[in-house]
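Every protein chain except one is present and positioned as in the full complex.
Letters A and B name the chains as they come in the text, with residue numbers starting at 1 for each one.
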Amino acid sequence: MIVETFLHQIMAGIATGGIYASLALALVMIYQSTHHINFAQGEIAMFATYLAWSLINAGVSYWLAFFATLVLSFLLGALIQRIIIKPVERAPVLNVVVVFIGLLVILNSLAGWIFSYTIKPFPSPFPKEPPFGWSIISSHELGSIGVTLVLLILLFLFFRFTTLGLAMRAAAQNPDSSRLVGIRVGRMLALGWGLAAMIGSIAGMMIAPVVFLEPNMMSGVLLYAFAAALVGGIDSPFGAVLGGFIVGILENVLGAYLIGTELKLSVALVLIVSVLTFKPAGLFGKNIVTRV
Amino acid sequence: MQWLFGLVLAVTAVVLPFALSNYHVFQLAMVLSYAIALVGLNILTGYSGQISLGHGAFLAIGAYTTAILIDKYDMHYGLTIPLAALICFVAGFLFGLPALRLEGHYLALATFSLAVALPQLLKFKHLEEWTGGVQGIVIMKPESPFKDIMGLQINADRWMYFVSLFIAIVMFILARNILKGRVGRALIAIRDHPIAAASMGINTSLYKSLAFGVSALFTGVAGSLSALLVSFVAPDSFNVFLSIILLVGMVIGGVATLSGALWGALFIQFIPNLADEISKAAPWAIYGVSMIAFMYLMPMGIAGALALLSRRLSRH
Partner (left out) sequence: MNPLLTVKNMCAGYGQGHVIQDINMEIMEGSVTALLGSNGAGKTTTLRALTRMINMSGELHFGGQRIDTLVTEEIVRLGVAHVPDGRGTFTGLTTEENLRLGAYSRHDKSSQQQDLEKMYGYFPKLRERKLQQAGTLSGGEQQMLAIARALMLRPRLLLLDEPSFGLAPLIVQEIFDIMRTINQLEKVTILLVEQNAAMALNLADHAYLLETGHLVKSAAADVMKQDESIRRSYLGA
């Protein structure tokens, strides 16, 4: 029985870990191309989830709403980049941080205004009964892991084997050289944001059935995603994914056995501070040598 | 020109509380408290370039120190302020030591997570005896020792306003002396050219930790003051938004300027009210829009924009 509970914690950790991994990946994508941390990533995901909820509420079938939300969130992300972020692209870091926070606050407030602050249930496309009668994992958790894996594989294939993916990688690494091969770097940035928003929306739709839909639902998740991105290395997509799973498992196991659920966020804090103190580049990040 | 401005400001500051309602006097006192906190944040972020998204934590430590000392030890409120300052200095210095290794966004993230996790820590069951748990601690508002001066009534609110004003003036003068001297120059050197500064013999680690400590000290004093003004402390008052608002206030007021702290404090205190009047339904959205607008239109902050204006005017 003890082993089963432990295994369940691990499984649940992998499930939430997948969600952290996705969000961490979105953070790393934007960081790699702009060297900015998107503090508003969680709120964009939350807002997208509300869009999905509206569609489902209006009678649209789940998977249709799911894919429509992917498209809508992509557009939302790209528009935000073009209209709000682009004007401050070259501004001092602090100013950019303020703009990101302004965005966070606007989205949070708009969500509360348009959709109200009452907690809403969000449907899961997966059955309520546990799969195959297993007791260590729920169907939603298994399905969530599945969705996350499909997403990660598709992203990998996209970036590795398509021309557009290559161009986006190039634009992130070296915008000047990218211009010299004719890549429209501005467009790549907008695409990157669109993609990140899309990934965020998937994370939101997978976690909403568990934590319930309300405007503040992503703040804790975002913190874990930050921890994951840092643990893996803020400029390593692979690291971000691995970091996500590590954080998810640690959160669940430590929360269940060591510190109780009230202090779970402190886990993230301790993790972040420890990593930053002992290995700022994370597990897979590059140690940057500063030229004098 | 600056003298005149200062004189007008001084006179206004002294006369204002007698012309306004108690609530407005309270708000002005809060502005002063925020201004002190922003000076603190500026010392760390503006002058020494270390981004902190977690300064709400030092506000909390200052506030809770005062609350606990008054609640559990019946200490006079005046004494709690310097004690809170000292405790925050130590806390800031200690946090500054590991924070040394972190730059830019890494530090921002570390401090951000401190801010997010803080309310949970304050609600921690095992500390409840001290912190009052979820409900926090209620303290009595300090009474005015004078009934009136020259016929002008000094009630509790007005008294606390003048206390805040006095402390604010002291802290501003302290900050100016610190920043104008060797320390200030060293901090700016560390912020702009850290490697060059180190090779010139400036002990960057020491200065960075000191900057953290001093910054925390100022913010702690502000927190202490705010506890006295609001008359209670509770974990949810010190959530991540508080830290975020401090940073926003500093940037909008004007980074690395002392006057910016005052402008930023005015923004923090009054814009939310204004936003509320514009839109009851989504006041924070208006707040967010104003933040972004300020960044587009006044990238150097209000202090920066005013400096630019006065330069243009002085040419004519």
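Following the convention adopted for this analysis, contacts are C-beta pairs under 8 Å (C-beta built on N, C-alpha and C of every residue); 3 or more make two chains touch, one makes a residue touch a chain.
Bear in mind the structure is a predicted one, so any value in this text is a computation, not a measurement.
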Missing chain: touched chains present in the view: A
From A:15, A:167 or A:247, residue that would touch the chain that is not displayed: A:167
Residue of A:59, A:133 or A:182 in touch with the missing chain, whole complex considered: A:182
For subunit A, the residues touching the chain missing from this view: 163, 166-167, 169-170, 173-174, 176-185
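The working rule: only the chains that are shown with their structure count from here on.
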Distance between chain centroids, defined by C-alpha means - subunit A, subunit B (Å): 32
Complex contacts: residues of subunit A adjacent to subunit B: 36-37, 39, 84, 87-88, 91-95, 97-99, 101-106, 108-110, 112-113, 219-220, 223, 226-227, 230, 234, 262-266, 268-269, 272-273, 276-277, 280, 290, 292
In the complex with subunit A, residue positions of subunit B that touch it: 45, 51, 53, 98, 101-102, 104-106, 108-110, 112-114, 116-117, 120-121, 123-125, 195, 240, 244, 247-248, 251-252, 255, 281-285, 287-292, 294-296, 299
